[in-house]
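As you look at this complex, bear in mind that one protein chain is not there, while each of the others sits in place.
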Amino acid sequence: MTLNSSVFAANHLPTWCPGCGDYGIWTALKEALVKQGIGSDDGLVVYGVGCHGNMYNWMNIYGFAGLHGRTLPVAQGVKLANHKLPVVVVSGDGDCLGEGGNHFLHAAKRNPDITVILHDNQVYGLTTGQASPTAKIGFVTKSTPDGAVDAPINPLLLAIAAGATYVARGFAGDTPGLIKLMSDAVEHKGFAVVDVLQPCVTFNKVNTYQWYRQRVYRLEDEKYVPDNKMKAIERAMEWGDRIPIGLFYKEIRPTSEDHEPALTGDPLIRVPVASEHFDSVLQEFV
Amino acid sequence: MTLNSSVFAANHLPTWCPGCGDYGIWTALKEALVKQGIGSDDGLVVYGVGCHGNMYNWMNIYGFAGLHGRTLPVAQGVKLANHKLPVVVVSGDGDCLGEGGNHFLHAAKRNPDITVILHDNQVYGLTTGQASPTAKIGFVTKSTPDGAVDAPINPLLLAIAAGATYVARGFAGDTPGLIKLMSDAVEHKGFAVVDVLQPCVTFNKVNTYQWYRQRVYRLEDEKYVPDNKMKAIERAMEWGDRIPIGLFYKEIRPTSEDHEPALTGDPLIRVPVASEHFDSVLQEFV
Amino acid sequence: MRDSIIWKIGGEAGFGIMSAGTMMARAFARVGYHTMVTNEYPSLIRGGHNLITVRISPKYFESMNREVHILVALHNPCIELHKDELNENALVVYDPKDHEWQASDFPKPVHLLPVPLMELVNTLNGSPVMRNTVTLGVTLALVGADFSILESIIRDQFKKKKQPVIDSNIALAKSGYDYVKKHFPDETSMYLSKAEKKEPQLILNASEAVGLGAYRGGVKFAAIYPMTPINSVISFFADHAKQLKIVYKQPEDEISGINMALGASFAGVRSMVASSGGGFALMVEGLSLAGIMEVPIVINLGMRVGPATGMPTWTEQGELQFVIHAGHGEFPRIVLAPSDAAEAFELTANAFNLADRYQTPVFVLTDKYLAESHWCVPMSHFKKEYTVERGKMVNESDLPADRSYKRYRLDVDDGVSPRSIPGMKNGVFFSNSYEHNEKGYVTELASERVAMANKRLKKFNAMKKDVPAPHVYGDKNADITFVSWGSSRGPVIDAMEMLRAKGRTANLVHFTWLYPFPEDEVAKLLSTAKRVIDVEQNASGQLAALIREHTGLKIGEKILKYDGRPFYPEEIVEGVEKSL
Partner (left out) sequence: MRDSIIWKIGGEAGFGIMSAGTMMARAFARVGYHTMVTNEYPSLIRGGHNLITVRISPKYFESMNREVHILVALHNPCIELHKDELNENALVVYDPKDHEWQASDFPKPVHLLPVPLMELVNTLNGSPVMRNTVTLGVTLALVGADFSILESIIRDQFKKKKQPVIDSNIALAKSGYDYVKKHFPDETSMYLSKAEKKEPQLILNASEAVGLGAYRGGVKFAAIYPMTPINSVISFFADHAKQLKIVYKQPEDEISGINMALGASFAGVRSMVASSGGGFALMVEGLSLAGIMEVPIVINLGMRVGPATGMPTWTEQGELQFVIHAGHGEFPRIVLAPSDAAEAFELTANAFNLADRYQTPVFVLTDKYLAESHWCVPMSHFKKEYTVERGKMVNESDLPADRSYKRYRLDVDDGVSPRSIPGMKNGVFFSNSYEHNEKGYVTELASERVAMANKRLKKFNAMKKDVPAPHVYGDKNADITFVSWGSSRGPVIDAMEMLRAKGRTANLVHFTWLYPFPEDEVAKLLSTAKRVIDVEQNASGQLAALIREHTGLKIGEKILKYDGRPFYPEEIVEGVEKSL
C-alpha cells in the first residue's frame, strides 16, 4: 500500500481563518511526511501553542501539544528516548522565538535530529494580534498601536549563528517549494529550521500573499550554493524589495544523539532495565 | 573632589579564588565607572548569580543581585523607570547565555541603554564546575566527563545577530584594555556587550592566562574598523591560534527608552502621579 | 412589560458579535438600565460558535440566569446548540436564507421571526459583517425601545471612522428596526419596563477595570505577555500609554515580565504584571525574589480552566491555594479577589497601596468570567476618594550624610523598613536575593538570618489590622450560610433571592480578601451558622480547605462547578435542594 496524505485526516476540520497561510503549511507538511515515508504511526509532531499549533486537531499522527514555547525541549527529550523516531516541530514565531527563544538557541547548538517548521506571521495570532518577535519596525498591532519599535529577530540569522545545520525559508503561498524544503529538512540528519513566511489574513494586513509574491525569489534560481556560513548570513540579512526563499545553509555534523554513549545501539525505549552494574556501582561507595 | 575607585570599597574582601579572572574585571569596572564619572550613589550594577555575581559584596554602589539568569529584564525595568540612571550588568556565561539566553536575545533586539559585562569562563563556577554554554568542544567538566560535545555559543556573534549596538571582547588579563572597552561601552547609548575572556583557575585548566596570552590580538592593531556587520561577524567567528579582542561592532540606533512616548521628559520616577486624564478615560467606557 | 430580558446572539468568530453585545449593553445603560454581557467562545480564531449574552433590566441584578428571551442566530449552529435553553414563547431571530426554521424544530413553543438580514445589508451596500448592526436595530424594536438610544451609541462607537461609515451603520440598524415594526407590529411580548434615568454607567470588563484601577493607583510600569483572559489589560495600557505616561512593555516571556516589573519597582515606580495561571507559573521564582528583596509588586492573575493550557477561554477559580503557597521559602503576600468589575477597580488601586505599605507582592485574582464579561458600574464608584500612599519611602534629604542608612533595618515593628531608591545621594543599598543583613550584604550567620526572616514575617502580623472580615450578605440568622470568594458572589446572591421566593432564608459569607486569612472573624461567623455550603468554581473546594486550615471547621456541603461555565443561580438553588 502506498502512503498518501489522506492517512493524516482527522475528525476535526481546520478552524483557521479562511485564507490563513497555515493551510498551505499544513498541506506541505503532510506531503513532505509522505515523501519521507512517514505515516500516522511512524512519527511524532510536537506543536506549539498558537494558531499554528491548533493544527494538531486535524492531523492524525502521534502528537504532543504541550506548553506555549516549549516544543524544542520536548522534542529533544523524545529524540533522546527514541532516536529512531522522526520528530517534527510545528511552532510559531511567538512560540519559538518569544517564549521559547532560549530553547531555539540551545537546540541549534546541540544539533538534535529534529525539523522545526516556524510559522512566521509576525504576530501572536491566537491571542488576537500582538506583535511577535519577527514583527518589523512600524508594524501596528494591539500591543504596538504606534507601530513596533524593536529590531525584529531574524530567525535564519539566529539559527545559523546558533549552530543549526539546515536552515531554509519557505513561503506559505508556494506549496511545492515548501514540500521540497520540508522533506529535505526531515531527511537531513541534524537540527533543521524551515522558516515559513505565513500571511495572517486577520492580524497582519501588511505582509499579505500579494506582498510576498512581489518580493520573494528563489535562491536556487541564482545558483546559490548553501555551503558557506558567511554567504548564508549575507543572504539571511536580505529583506526588502527582494526576499530570498530556499535553502540558505546546510552542514553535516554529529547530532546530539550521535554524541550520547548510551545511544549507540537500540533506542533507550528498547533497552531493557538492567541491574548488571548495580553491584559494581554500590561498591564505589563502600 | 575628584572621583576615584576607592569609593567603591566595601566591608567585604573578595572571596574569589586567588588568580581568578574576576579580579581583573572588577578592577577594570571600577576604573571605567570612575572614568564615566559614576560614583557610589550615581549608578546601579545588576549582578547575576555565579562567582561573577559575588562581586556585589565588595562593590559599594547601588546593587541588585537578583535571580540566576535574570539580570537583563531587571536592568531594562530599572532603565524604563529611570532612564537617567546608568545601569551596568555583571553577568556570567551561564547566567546570561544559559538560564538567561532568551533575555539576552531580546535585550539586544530592543537596544536599551545598558552595558553588559559577560564573565566568560566556559564553566558554571559557583556550582563547582559544569560546562557553560560557551564551553568549547572537548572541554572536560563535572557535567561533561567525556568532554563537551555541543557547539559552543559565540556571544559576540549572537549579540550582533540579535541587534546589540556595541559589541566588544576583552581579556581579564588586560586591565587597561578592559577599562577602555568598558568605559566606552557605558558611554555608548544602547545595548553594549563586553564579552570578557576570564580564566577560571579552579575549573578551567585549559583556557589559562597563558593560553589566552599566546593567542589574543588587538583588532585596533590591525586597523580594523568596527562599523560593518558582516566584517564584525567574520571576526567574531575567528577562534583558534588567533583570538581577536577589542571593539567588533558599533552602531547608533534609537534605544528602547527613546521609543517610549512616556519617557520624553523626566524619568518616570519623577513624574508625579496625575489623574488629569482620569475623567476622559472613564468617559470612554460610558 | 418585562423586568428582565436575556438576549443572546450567536455566530462565527469574526461576525462582530462581541461589539454588538457591548453596544447593546451600553445603549440601555445610558438610559438607566442595569446590564451585563458575557461571552462564550472556543480557543480558536475563526469558525466554531461564538455566543454573546446580554441581560438588561430596570433593576439591579448580579448575574445571568438560565432564561433566554431572545435568540439572534447569525448561523444555524446557534439555533441547534441553544434551542433547548429557550424560554417558552422566546423570540427567535434568524435569516430565512440560512434555514427555514419550523415551530416543530423547537421543544417548546417559540415565536419565529425570520428577518432577511443579508438582504437588508445588501440593499444598503453593507458588508456581511454588518449583519450584527441590523440585529441591534431588530432587537431594539423587539424590546420596545426607542431607536435614538442606539443611534447615539453607533455614533460614539465609530467616532474614529469617517462619516459615511457612521451613516451607513445607522441606516442598517434602522432598517432592522423598521423591518420589525413593519412585519411584526404585534410582537410586544418582550417589551421592557421603563427604567429610571440614573447617573452615567460604565460598561467595562474586569481587565479594563484592573487597568483603570492601576492608573488610579498611580501605576507607571506594566510588563505583560499576552494571555487570555488578561489581554484587555494589555490593550488598556498599550492604548493609553502615551496619554497617561505609563510604560507598557511586552516582554519576551513572563519570567522577563516579572523581573522587569521588579526592576522598575525597585527603581521607584509602581509596577505590575498580569497573566493567567500558566504565565504566572513562570513568575513563581520572581515572586519569591520580591518576597526576600521586599520589592512591592501587584500581580493580576486571571484564572481560567486548567491544568496547563486547559480550556483557555473558559472560567475557573482553580488557583487560590497555588497563589497562597507559590514560591520557595516563606514570605508574606496578600491575596485579593474581586467579585465584579467594580471591585476589580477598587481592589487593584488598593493593591498598590498595600504593596507599598508592606513592600511585598499583592495578588488581584480575577478569572475569565470577570475579565471578559462586561459589567455595568456607576460613574460615582470610580470617583470615590483614593490616595496614593507610598508607605515608607525615604526622602533623599533625610538620608544621613555619614552614609549610615540601612535599607533593611531590623528595628521596625511592622517589619517594614524605609526604602531609598537608586540614584539617591547617601542611600546606597543592595537589593539582594541572598539572605542579607541590614545593609543588604550577604549573610549566612544564624542570628542574622533569623533576624531578617523574622523581620519579613512580622509583616504578617502588621497586615492583620488591614484584613477585613469577610462580607456578610443577607440575614445573619438565615437557615443557610453560603461561603464563596471572588466571582462566585453574583450567582450566589441571585440564588439567595430565588431561595427567598421559595421561602428559604440564606446568607453569604463572601471573601474578597483571602490571605492573610481572617481566621478569628471567620471562626466566629461560621461557628454559629446553621447549615454551611461552600460554593466555588473548582473541583476541590479550595476555600473550604483554607477555612479548615485556619479555623479547623470542616464544611461538609459543597457546590462545586468546574466545566468552565460560570454558575447559574438556579444551579446553586438546585444544589441546595439536592443535598437536603
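By written order: A, B and C. Residues from 1 in each chain.
Everything that follows uses one rule, which is that a residue touches a chain if its C-beta (ideal position, glycine included) is under 8 Å from a C-beta of that chain, and two chains touch if they have at least 3 such contacts.
Computed from a predicted model, the values in this text were never measured in an experiment.
The missing chain, though absent from the view, touches A, B, C when the full complex is examined. From the options A:Leu80, A:Val140 or A:Val201, the residue with contact to the unseen chain in the full assembly is A:Leu80. Considering the whole complex, the residue from C:Ser4, C:Asn87, C:Ser193 or C:Gln321 that touches the absent chain is C:Gln321. Remark: the omitted chain is touched by one listed residue; of A:Ser5, A:Thr27 or A:Ser40 this is A:Ser40. Where chain B meets the omitted chain, the residues involved are 13-18, 49, 51, 54, 65-69, 98-99, 101, 124-128, 130-131, 133, 142-146, 202.
Residues 10-12, 40-44, 46, 49, 56-57, 60-67, 70, 72-82, 84-85, 102-103, 105-106, 260-263, 268-269, 271, 273-275, 277-278, 281-282, 285-286 of chain A touch the missing chain (whole complex, contact as defined above). In the full complex, chain C contacts the hidden chain through residues 42-43, 255, 276-278, 280-282, 284-285, 287-289, 291-293, 303, 305-314, 316, 318-319, 321-322, 324-331, 433-435, 442, 444, 446-447, 449-450, 453-454, 457, 538-540, 545, 548-550, 552-554, 562-565.
In this section, only the chains that are shown with their structure count from here on.
Ranked by C-beta contact pairs, the top pair of chains is B-C. Centre-to-centre spacing of chain A and chain B amounts to 31 Å, using the average Cα coordinate of each chain. For the pair chain B and chain C, the distance between mean C-alpha positions equals 41 Å.
Across the assembly, chain C contributes residues 242, 252-253 that each touch 2 or more other chains. Shown for chain B are the residues that touch two or more other chains, namely 102, 105-106, 261.
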